[in-house]
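Of the protein chains in this complex, all but one are displayed in their positions.
Take a look at chain A:
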Amino acid sequence: MGEASATERDGADTVRGAEAGDGAVIATRALTKRYRGGQPAVDGLDLTVPAGSVFGFLGPNGSGKTTTIRMLMGLIEPTSGTAHVLGRPVPRSARAVLPHVGALIEGPALYGFLSGRDNLLRYDAADPTADPRTRRARVAAALDRVGLTAAAGKKAKAYSLGMKQRLGLAAALLQPRRLLVLDEPTNGLDPQGMREIRGLVRELASDGTTVFLSSHLLDEIEQVCTHAAVMARGRLIVQGPVADLAAGARGRLVVTTPDTGDAARVLKEQGVADVVVTEDRVTGEVPGRDLAEVNAALVAAGVRVRGFGAERASLEDAFVALTGEGFDVAG
């Protein structure tokens, strides 16, 4: 099709545009949300989620993850700034965008007096683009996909936490989606269930669905995500490919010794950069040369070494380093 017809179609209900241009499925500019009176819950967020990525959205409790997701889904109005999903502005074009988006927001919500299957029938009936003729088949397929076929006839109030979570996921999978937004999708799932969800996310991603998932479980993000962003107190700290983020918090050489002064001098002589002394530990960047030689040099200089080794940095180290170690939720 030609350029002209593409432009024409844009005026109609097509969902493309910016996405075709810069490859972003979600793009926000200076997105800010201030709940009535209080501190900004989300403050000047510039988020870019590339098409086809599995994007991990990280942050401590109260850092604004759910608030961001609610703005992206058109549930709450931003105080300022703009957000585009699938190339179209939200909340203005939410009606055109949302049929392509499956979402799990702050846990599942179900009609307790309806069976699992009837819950899905109800949610599907709320989608204007869902074909009523294929409804039952699609509901059955979604139930099967999350392993709930056997419990489909049970009242939802009798579901366990993990079963409710699965049913919520099934609701997000009622139609083929181009974007899945999952707010803490493995919350309440058993280890087997978590693995299944990870498998499901990978499978969807390989079909070309972009997955945007928030989580506290860093190893989970490390296992499935290609990209990640870290939030703290409503601000975006960093975003990018997961490999780059983990590399940003490179592993460090750690020497435990009572002779910290001598150890630090020797390490510098051996070409170790950024040497830091804390109590009985001396740490520094991992040098390019063989660590055995570094160790030999320490011993030769008479440094009493209790422990020696390179500590690999996990995403968790990166996360804690970026968001601050305090356990308390920011007010």
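Everything below uses one rule, namely that a contact is a pair of C-beta atoms (placed from the backbone, for glycine too) under 8 Å apart; a residue touches a chain by one contact, two chains touch by 3 or more; residues count from 1.
One rule holds in what follows: contacts and distances are computed from a predicted model.
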item: Candidate names "Sulfite reductase", "Thiolase family protein", "ABC-2 type transport system permease protein" or "3-isopropylmalate dehydratase small subunit"; UniProt protein name, chain not shown; value: "ABC-2 type transport system permease protein"
item: Touch criterion as defined above, residue of A:131, A:144 or A:311 at the omitted chain; value: A:131
item: Among A:44, A:62 or A:107, residue touching the chain not depicted; value: A:107
item: Chain A residues that touch the omitted chain in the full complex; value: 1, 9, 12-16, 35, 70, 73-77, 94-96, 98-101, 103, 105-114, 121-132, 171, 175, 178
